[in-house]
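The complex appears here without one of its protein chains, the remainder shown in place.
Labels for the chains are A and B, by order of writing; each one numbers its residues from 1.
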Amino acid sequence: MLASGGLVAQNIAFGIVALIMVVGALRVVTTKNVVHAALWLVLVLAGAAAQYLILSAEFVAVTQVLVYIGAVTVLFLFGTMLTRAQLGKATDLNNKTWALGIPVALLVLGTLVYVLIDTFGDDKVVDDPKDVPNVPVQAISDSIFKPYLLPFWALSFVLLAALVGAIVLARKD
Amino acid sequence: MIASAAPGWFLEHAYLIPLIPAIAFVAIIAFGKRIPAVQVGRYTVPGGGSLIGIASMLGSLALSAGAAIQWIQSSHGHSYTAPIRKSWVWWQSGGIEIGLGQQIDGLSVMALLLVAFISTLVQIYSLEYLKGDRRYTHFFAALTLFSSGMLVMVLAENMVQLILGWELMGLCSFMLIGHWWEDPANSRASLKAFFTVRTGDIGLLVGTAIVGLSAQKWINANGLQDQYSGFSIEGISRWALAGDSQYKSVLTWGAVALFIAAIGKSGQFPLHTWLPDAMAGPTPVSSLLHSSTMVVAGVFLVARIYPVFFEGLRILDTDVNFIAVIGGITIIVAALLAFVQTDIKKVLAYSTVSQLGYMMMGLGVGAWTPAVFHIWTHAFFKCCLFLCAGSVAHSGSHHSFDMKKDMGGLARKMPVTFVCWVISSMALAGVPFFAGWYSKDEIIDIAGANQYWVFFGIGLAGAFLTTAYMTRATYLTFFGKPRGAAAGIHESDHGDAHASHDAHDTHGAHDAHDAHDDHGAHAGPHESPWLIKGPLVILATLAIVAGLINAPAFKIFKFEEWVEPKAEPVALVAEHSAEGDGTKATEESHSEGAARSVLVAAGGESSGEGEATGVGEAKGEEEHAGYPNGRIDEGHLTGECGTPGFVPASEEACYAPGILHHKFEWIKALPAFVLVVLGFVLSAGFCVLFYERKHRRLVGLTERNVLARAGYKFLWNKYYLDHLYENVIVRGIAHPLARAMYWVNQNVLDGIVNGAGRTGRKVGEITYKVVDQGIVDGVVNGSGAAARGTGTALRPTQSGKVSQYGALLFAAAALAALILVLVNS
Partner (left out) sequence: MLVNQFLLLGAVLFAIGVYGVIARKNAVLVLMSIELILNSVNINLLAFALRNGGDATGHTFALYIIAVAAAEVGVGLALVILVYRNRRSIALDELSEMKG
């Protein structure tokens, strides 16, 4: 699975980061401590940012760190605190039917794995290691404001709605 | 002598003779009960349909007399007189045509006249005898139907019609014997009569089938289908005498079978047991059916298709044959039984059986004409005897027929009855110059002359016995001291006096009976009224005179001339049916003079004579064709037909076998006469000694002497034949059969029925439990349960739990994706 040739460093990096991410994700869903879960989530999000870097998506990586780790995680922690979640070890954070998740997850995983291997097999991201494309911010910006302007506007409405909504919902009445 | 050219209206329309009584029967049944008695001056014209019966019988009598006269005229002087045959096709089946019609020849004319005459007299007698009876109308209806049936049989053109008449007679006999069926003894007697005759009728059907079908085969083989059918009497006669050797055994078996029928109907041994029991019927019935007419039907049958018996049983050719043996046995058996009877009608019944034996024996020894003549004479004197017995019961012994208990000394009280009785008894016994002598002694004479010595002896013994028992009966009835009712002792207990004979209805109706003549005063025995006396006198006169038409002693052979069928081969004329009106009318010798002359010419040596005695006087000493030399030494053969080995030529036909006529000699009549006298003397002496003077050696003999007692007991029990038939044979067959049938019924049939019921119930149970409760309800409940189960199973998916919804969502999506991938790959 590991690519051969020039991009060995990236591969190794990928592997390490992927491992960390997976472990972190697993800990998110299995830990008995809510705050720990949030922290493990941070690890995953960080790992994701690292992956973005490997994928030559610097801007996205930065955005990821800023938004996700910076805002979302804080939000999570706020939410945890505001809902008086038991800080420290909680007795149970799993549903009664948590066992149902395993087969479903495995089914999903299985499906995806099969499809992916079947479809992409040994496709390389980049054929020539020297030819790793660079995606400048310019290109991203062009992409946002030209072909994908509408989604951008929609997105801004979503954010507005979320903003307003969150205030409305959380308002004490 | 030239006979009239046309045969005559009466002969052509002889079928009217049975038709009139048949119509009268229907009329009596339909209207009889509604006809009231009418008072005309001093006389009461009886109602109830009896006059219709008498009128119809008088009509038949007139027609029969006309037919007889025309027959006598036309047959006088010819060698061969063809019977007048007509038939209308009744039905066809398988190439055989069965018709209804008439065959009028001498025999049938004689029988027609006899039956019509006796029926008329008996019906007149019954007017008085059965006055006030509970079933007066039906009695006359049955009598009329009987007469019609016998007349149908007598002029039957074919065997099927003969059987029709035979069965009609049997039916009427059953009805009439059981006329007072309220008494179970009477209905038992009528059943016994019916069943016994029926047993013989098996032979009739089998024999008719054998003979008829074989004759049809022969007729087809010889191309004679348009002249006769296989069942016609003429066809059968011709077939039997055709000398075709392939039918020899058929003839024998057919003859045996048909004779069995005659045994049953004519009361020969061993099927004679029904006749004495048949005396349970009213006396007119006994006098008409069971003495003069019905019981001679068997004899008539044998005489009618005599060729079958002649050829089949080889009469005259062998020393002994079935018919003669049975006839002979019957004579003796019945005569012996007549000695131990106390009932006067039973004496007469056994006497009838015995005389029928004489007739059969006569036919068996080749004495055709005497046997048939004996039918004629016997009818008159036997009928007279029965009517006298009825007269005695009616006016003398207060309806009792018991000679020992209620009769005696009636000679002076009932003179007319007495004289008629004596005359008829003398005729029966065969006293010379009375009617019976001419016929019965001829039978005995010819038996001897034909070298049948055994039967000759039997005949003589029979004569002795007849005289003896008739003397006994006469003595007990008319002489001696009056006993019981004859003495005017009217038993208030009517029970046993009326037991099985002339029983009256209820005691209430007895008063109705008392209302007529001077009976009401119970004046004791007296003479009967004229309605009863009249027939007695007529018949007694005939008992003397009727024999004179065939008196060989006086060289009168009229009966023979008129009745005996000619045994010469008949030349057949080219054209047969003179009338083409679709009926088969073969009147060969009567239509044209030309035909007649042909016949006369073909008659050969027997041309132009009217007296049969003239036939072949020249042949007297020569050897008779085919008969063993010396066996039949004298007498003249009436014709060649039927002699052993004789086959008629191709243009000739034989219709009757040649029999032997013997010359009468006074010396030959002597043995019989001696025996008659002996019988009279011995019997009279015994009666006087035993009954009157109570001779101590005779009284109680049967108690002292073992042999006498055994013999008496044997006779008293009628040779244990009834015991054998009813207890051994019938019970031996019927009881196990009944038990087996009962077993089958209870176990098999009921088992099947019960089993079906049980099965049905079981099926019902199973259907209920398995099908209905299990399957159907199961399906119904199951569908409900399935729905509920499905709901219960699916309800958790609506738990409201988000995570579960999520899980389901993801799972479904993953599955859908997988499927999509797989389908598109």
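Quick notes
Please note the rule applied: a contact is a pair of C-beta atoms (placed from the backbone, for glycine too) under 8 Å apart; a residue touches a chain by one contact, two chains touch by 3 or more.
Everything quoted here is computed from the prediction, not taken from an experiment.
Listed by label, the shown chains that the missing chain touches in the whole complex are A, B. Taking the whole complex into account, subunit B touches the unshown chain at residues 795, 798-804, 806-807, 810. Listed for subunit A, the residues touching the missing chain in the whole complex are 1-3, 7, 10-11, 14, 18, 21-22, 25-26, 28-29, 34, 37-38, 41, 44-45, 48, 51-52, 54-57, 59-60, 63-64, 67-68, 71-72, 75-76, 78-80, 82-85, 90, 92-98, 100-102, 104-106, 108-109, 112-113, 116-117, 120-126, 132-135, 139-140, 142-144, 147-148, 151-152, 155, 158-159, 161-163, 165-167, 169-170, 172.
One rule holds in what follows: only the chains that are shown with their structure count from here on.
Between subunit A and subunit B the centroid-to-centroid distance comes to 130 Å (mean Cα coordinates, whole Å). Listing the residues of subunit B that touch subunit A in their complex gives 801, 803-804, 807, 810-811, 813-815, 817-818, 821, 825.
Per the touch definition, subunit A reaches subunit B in the complex via residues 95, 97, 100-101, 103-105, 107-108, 110-112, 114-115, 118.
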